[in-house]
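Would you mind keeping the following structure in view while I ask a few things?
Omission of a single protein chain aside, the complex is shown with its protein chains in their original locations.
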Amino acid sequence: MTFDEWLRVDRLPHIYCAGCGNGTVINCTLSAVDQMGWKKEEIVFVSGIGCSSRAPGYIVTDSLHTTHGRAIAFATGIKMANPDLKVVVFTGDGDLAAIGGNHFIHGCRRNIDLTVICMNNMIYGMTGGQGSPTTPRGALSTTTPYGSSEAAFDLCGLAAAAGANYVARYTSYHVKELTLAIRTGLGNPGFSFIEALVQCPTNYGRRNKLRQVSDQIEYFKSHAILAQKAERMREEGKKIPDDMIIIGELARRNRPALGVRK
Amino acid sequence: MRLVIDESRCKGCNLCTLVCPYRIFRPGTKANPRGVIVPELDRPERCANCRLQRLYGRTICGMCQMICPDQAISWEEEGPCEPMKVAIEY
Partner (left out) sequence: MSRIDFMQGNTACAEGALAAGCRFFGGYPITPSTEIAEHMAAKLPKVGGVFIQMEDEIAGIASVIGASWTGARAMTATSGPGFSLMMENIGFAVMTETPCVVVNIQRGGPSTGQPTMAAQGDMLQCRFGSHGDYSIIALSPASVQEMYDLTAEAFNLADRFRIPVFVMADEIIGHMRERLMIPDSVHRGERKLLGKGNLPYQADDDLVPGFPVFGKGYGVHVTGLTHDERGYPCATSPSVHECLVKRLVDKVESARDSIASCDIVNPDARVVFISYGAPSRAVEQVLHDIHNDNVGHLRLKLVWPFAESLLSRFSNAETFIVPELNMGQMAREIKRHTNRRVIPVPKLGGALHDPFDLAALVEELL
């Protein structure tokens, strides 16, 4: 495949800043969708508001760019009304966890057959770098100028607890693994949630001593720890440092799914 | 196949320079007309995908293309080799 056959090439280059990880997640998603062998007319990409949510506008399939936080609710309507469509939701951390938190947990609870890909850059990028529900404690942003005093949301833990069938987390550095995870999510009936941590050099890295694009990628590389290894360390009684990012497949089960043609 | 960077899309983030196992991509030095410093290719014919993609029928490695946030890296077909007259000096 070439990415160009999936992209609205007349709209490129896209609006993302230089080094933004969202573009990488688009690559991984398109690659996974292509591996599934799906036709372009049977896929709908849905998104809310934010940097992440501009992604469907660059993909040639039918795409719906909706209101802030409501992407999963719109996608639910599409999937329920026509279960033959494959519905993929692009969302961001603010879109999904803050304003859209309720739709997110209810999507997981219903276990509706969607694949939700969250590009988590730990900041509100499009509005200029305000703190989001996933901004780590102590991180600087324009609305947390003295360091965030709130705990960050564990989105994967939330999805798993709320009942999603498939939950995985990777970063924009782990492109092959992320592609595989998205592919697994696409093939899995029920709610599949894939969290992709992405770098935001413009609004997150710049304020948090990760000024270069490569700094944040190196951070992901050195701070990622596979779920199985973390589990082993826990069993051995070793402490996992707080700033480690647990990646890998975090839940996979077979609860009855909604929106699947019987 | 030939490895190419689409200068109209590249934003010069240099992520490709981090991931290439052959270190084919090097940070560029000169800004192009759009003001972007596009990475330079150091002997791109070393790229495994250039040589082996046709043979294996799939993308080999392809890390640079996957991580490129701007969809600027691709492999393009090369025309058939044209016979060239080479003057050999003894």
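A and B are the chain letters, set down in written order, and residue numbers restart from 1 in every chain.
Basically, a residue touches a chain if its C-beta (ideal position, glycine included) is under 8 Å from a C-beta of that chain, and two chains touch if they have at least 3 such contacts.
Predicted, not measured: the structure shown is a model, and the values here were computed from it.
Put simply, the hidden chain is in touch with A once you look at the whole complex. Only one of A:17, A:44 or A:213 touches the chain withheld from this view, namely A:44.
Think of the hidden chain as still there; on chain A it touches residues 8, 11, 40-42, 44, 46, 54, 56-57, 60-67, 70, 73-82, 84-85, 102-103, 106.
Here is the rule we go by: only the chains that are shown with their structure count from here on.
Residue ranges of chain B in contact with chain A, taken from their complex: 8-9, 11-15, 18, 36, 63, 65-72, 74.
Of all residues in chain A, those touching chain B in their complex are 2-4, 7, 12-14, 16-24, 26-28, 31, 172-173, 175-176, 179, 201, 213-214, 217.
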